[in-house]
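Worksheet: the structure to be examined is printed underneath.
Every protein chain except one is present and positioned as in the full complex.
And now, chain A:
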Amino acid sequence: MIDGLTGALLHIFTPMPFLYVLIGTVAGIVVGAIPGLSGAMLIALTLPLTFYMEPVNAIVLLIGMYVGSITGGLITATLLRMPGTPSNVVTTFDGHPMAMAGRPGRALGLGIAASFMGGLVSWVVLLFLAKPLSIWATRFGPFEYFTLILMAMVLIASVSQGSMVKGLVAGFLGMLVSMPGVDPSAGQPRLTWDWYVLNGGLKLLPVLIGIFAVSQVIGDIVTIGKRMERVETRVSGMLMTVKDWRDQMWNMLRSSAIGTAVGILPGIGASIGSIMAYTTARNMSRRPEEYGKGSEEGIVASEAANNATIGGALIPLIAMGIPGSVIDAILIGALMIHSITPGPTLFITNSDVVWAMIAAALVANVVMYVVMMGSVRVVARIMYVPRTFMLPVILVFCVIGTFALDNTMFDVWVMLAFGVLGFAMEKGGFPLGPFVIGFVLAPLMEEKLRSGLMMTAGSIEPIFTRPLPLIFLLISILLLLLPAFRAWRVARSARRRLDARADGASS
């Protein structure tokens, strides 16, 4: 193992492979940071270019893009409240308020450090535990997935800010718009009104870009004539101090572990990892009231977790040939073009490629940290660019990115329509986070539940008889009751104080 790794690391530090990691990571960061363009798209578009490259160079380039794109998304999520990728949605909850409060440098610095840490933790797990963990992941049956997603779903209630009812309405609306398309469990179209373009359903990226980026653009256009009051912006506090590291270390490790575990499970992506880490951090926090208003812990939890899913998702890919994420599926395609088939024998047939992938994941993570930290000062100035210049550019990228995803104009109309919807929801006080979470999770949850019911001929018994589903179910119930319990305790202590005062007055 040591030989393989050091060999691959030495190879990556020769000029050409290192150049490819650098190009890949920087390109990933830039594309990830542009709302509308996603890492999956960048990698898919780069695929043909890798035909004529050495397999190892091709793969380190693509891994660099993967790592860069997930991290790059945090820039716009923080500064503009437009998540660059689906996995950065949760980062907007606290990153944006902190940036608006005049501390964009601090917000970015925390996010970058957390991303680095998340990447590192999952990398260590990838290095040492790839085989046993990927075998463990195959045992995850439909009911395990169903209850796991149910747990994430219940978190909608706790991440929603403001009115609980409006949060739930937004969540259910998100679930509803995820329903049209060819039913994943029966292969038949539903809710498509015989309109064939709906056979593919409303896709994640157009909806996400519409609801977050386009709605923000519309909102900014509406207020563009008005003089914005500008907050004092400081880029200081970017580097974390020893005290910061000490304060955040436990949160970082826990969030990274959650992200890695979610990443290993095939088919559920980085967004679930960050939601789960965020809410866990909030429930264990001593200052839960700061969440959603610019909590440092919130940024750290979300970014550590979404970067940790990268290493996690590479585990089943390398150990079993099972892609852990959409991007991994494209990586498999890239390997196949070079006649390399990922699978249980990859270590035997192409150990140089495996070690190059593992080494590239580490090097790209370090490159990402250096590049991001070096450019934060410049990047944070996005806050100063007049909106009149920025909005058209963003909108153009949104249209290009959405079209390029699947080469259909329909997706662009969907994006614009959801931009209007997102704007209207904001105006009406309906939070966007629960909407997106409902939209992402409902189809997965439905598919897993129905697979499970097909297996058992309609019985839900395994939920109660298997250990993992039962644990997930109990945690879900607990999460549902926790806010109510907290409210009850607050009310009780208030009443006691009142009673005590009343007692004092009467005596």
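By definition in this document, a residue touches a chain if its C-beta (ideal position, glycine included) is under 8 Å from a C-beta of that chain, and two chains touch if they have at least 3 such contacts; residues count from 1.
Basically, contacts and distances are computed from a predicted model.
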| item | value |
| --- | --- |
| Per UniProt record, name of the chain withheld from view ["NADH-quinone oxidoreductase subunit H", "ATP synthase subunit a", "Tripartite tricarboxylate transporter substrate binding protein" or "LemA family protein"] | "Tripartite tricarboxylate transporter substrate binding protein" |
| Sole contact to the chain not displayed, among A:T6, A:T223 or A:T341 | A:T341 |
| Sites on chain A contacted by the missing partner chain, in the whole complex | 44, 47-48, 51, 135, 137-142, 181-182, 184-189, 196-197, 199-201, 203, 266-267, 320-323, 329-334, 336-337, 339, 341, 343-345, 348-349, 405-408, 447, 450-451, 454-455, 457 |
